[in-house]
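Take this structure first; my questions come after.
All protein chains of the complex are present and in place, except for one that has been dropped.
Here is chain A:
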Amino acid sequence: MMRKAGEIILLLLLPFVMTHADGTHYRMPGKPTLTSCRSPEKETFTCWWEPGPDWGLRTTYALYYRKENSEMVYECPDYRTAGANSCYFNKNDTSIWVNYNITVVATNSAGSTFSDSVDIDVVYIVQPNPPERVTATILEDKGWPFLRVSWEPPHKADTRSGWITLFYQIRVKLEGESEWEMHYAGQQKTFNIYSLRSGGTYLVQVNCKPDHGFWSDWSSTSYVKVPEYYTRERSVWLLIALFSAFIFLILIWLIHMNIRSLKHCILPPVPGPKIKGFDRHLLKNGKCDEVFSTLVVSDFPPTMSSNYEDLLVEYLEVYIPEEHELMLEESKDLHDGFLKSEGSASDSDSGRGSCDSHTLLMDKCGEVKEKQTDQEGGRMGTEAHTQQADWDESHEDMVSPDMSSGRVKTWPSVFSPLPQYSPSPLHHPNTLETAWQQQQHYLSDTLLPADSLSSDLSQAGHNIKDTPSSNYWKFCLSNKRPHLLQTDARWHLQAHSDVNISNISHKEAPACTYLSSLRSTEYVEVQRVNEEDRVLLHPVSSERHDGKDCLQLCHGEDYSKVKGVDIDNVLLLHREVMEEEVDMCLCDNQETNGATESCYTTITPQKPTSCIQAQAMSGYVDTATMFAQPSH
């Protein structure tokens, strides 16, 4: 019994044992998988599959497909064309816009295994072949080489009819590099690449893609060598370097030339106080009249005043009182004023009318300024005033304003804070001061319009500073002196101004007589120097109507100038003459008045010229007369 059961069990187990002994024999094939299906030209397609494990058994694979509208199952028509484990569908078997249901079946002795089905539409699986006949050549564009790549579409793809639309792509790299340079070429079949490295070797590849599909594989590599153009690059760099160096040098030179203006631009100097026309440096130098020269406005007094005619004083009655000595104080203020006055007005010719007497003084002024202190200037001022007084006293004729075409009209100082000038002579001491002040202004006014003359002055090369100084002396003095001169003197000054003006304008005086008479009032003689070191001047009262005077006047040399102060504190005046002929009237006047001026004493009636000539170039000259010539 037991033996029978064991045999039965053995018999039953036998097939199992036998099966295990030969396990692979009945193993079903592994499941294959369809890897991909591709159509290169939308006319045919191929499918590939991956076989599963075959367990060593002979396994056959079959591909079956079914089209979407029918239930018919077809087997792959061509297993060979596309290689192993592939199925190739030729044109006749290919339909587009039709779904294929494809299945691969692996069969071996044990059985068959079906793969997963795949639905494909041929139009969605298009992947063309790579472009063919890729050529890469080096061409030249104006001496610079570039790479031209050209190719053709894969011969199977029908692009001519428009069945397939292909887009191309190029990739380039230098031999030895790892990174490719990609270029998209669109639908064109040529492409240019610039900026090549001289002497390098380039690898070129092209691929393509249909409008709705996959990129193809890269074409075979084309090699191209770029010729050497290295030297040209180098020379270009050299040129650029040289040019830059040149430009740099030029810039440096320009900066060097303009360093000052650059400094001024970048670091502007801190502006100091600035009064228009006021020069601080001149003030330091002590040139009184120059300092104020620019302050004096040329159109002041207003020439276009409506009251012009009213204010215009054409000629005046001049009355010279007996006492006309000036007591001049030397004061600091005077000196300051003097200095100031010296520094200011550039031209004082108009005022010089009355300042004719100043010609004697101007010289002195310049010299004094150089050597001495303010005291001299004060003296000068006084002298000027005395001169004026003398003029006023001596002159009795009316000065016709018509005498000078360029005559500067004199006005009372309506423009000043001083009281209104009244034509009538004022004998008040108060008025005297006022008058003086007015006169001063008047003088300055007369001076002002003669800016042109002052320019002439400079042109003529005269010492300008002497010219205005005398006028300014008067200013300085008049400010401080309430009774410097009599009112008559004022008149005289005015007259003198007019006279001067007339002299300035007319070199040839039509009325010699007149001029000569004017001349008579020009000179001031220094009477004495008082205890306070003040020069007392008195006008020379001689009357001149000689022809000599005329001559003098005609020649326009009218003003004597201060030559110097001698040891006795005598103001030395001499007359400066432009022309050679000199009227000795001056000398006569001097003598008659007993002037202690050395010049006068030295001047002889026979030889006035010499005296004058000697002083010709020394100092102040009546610039008005001097410039009358040029103006004419």
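Convention: a residue touches a chain if its C-beta (ideal position, glycine included) is under 8 Å from a C-beta of that chain, and two chains touch if they have at least 3 such contacts; residues count from 1.
One rule holds in what follows: contacts and distances are computed from a predicted model.
> Considering the UniProt annotation of the chain absent from this complex, which name among "Origin recognition complex subunit 5", "Transcription initiation factor IIA subunit 2", "Prolactin" or "Cytochrome c oxidase subunit 4" applies?
For the chain not displayed, UniProt's protein name is "Prolactin".
> One chain is left out of this view; which of A:81, A:187, A:201 or A:258 touches it in the full complex?
Once the missing chain is taken into account, the touching residue is A:187.
> For the full complex, which residue in A:98, A:139 or A:240 touches the chain that was left out?
A:98
> If the hidden chain were put back, which of A:211, A:317 or A:568 would touch it?
A:211
> Thinking of the whole complex, not just what is shown, which of A:162, A:176 or A:273 touches the missing chain?
Per the contact definition at the top, the residue touching the missing chain is A:162.
> Can you list where chain A touches the absent chain?
Listed in rising order, the touching residues are 42-43, 68-69, 91, 94-99, 121, 123-124, 158-163, 165, 187-189, 211-212.
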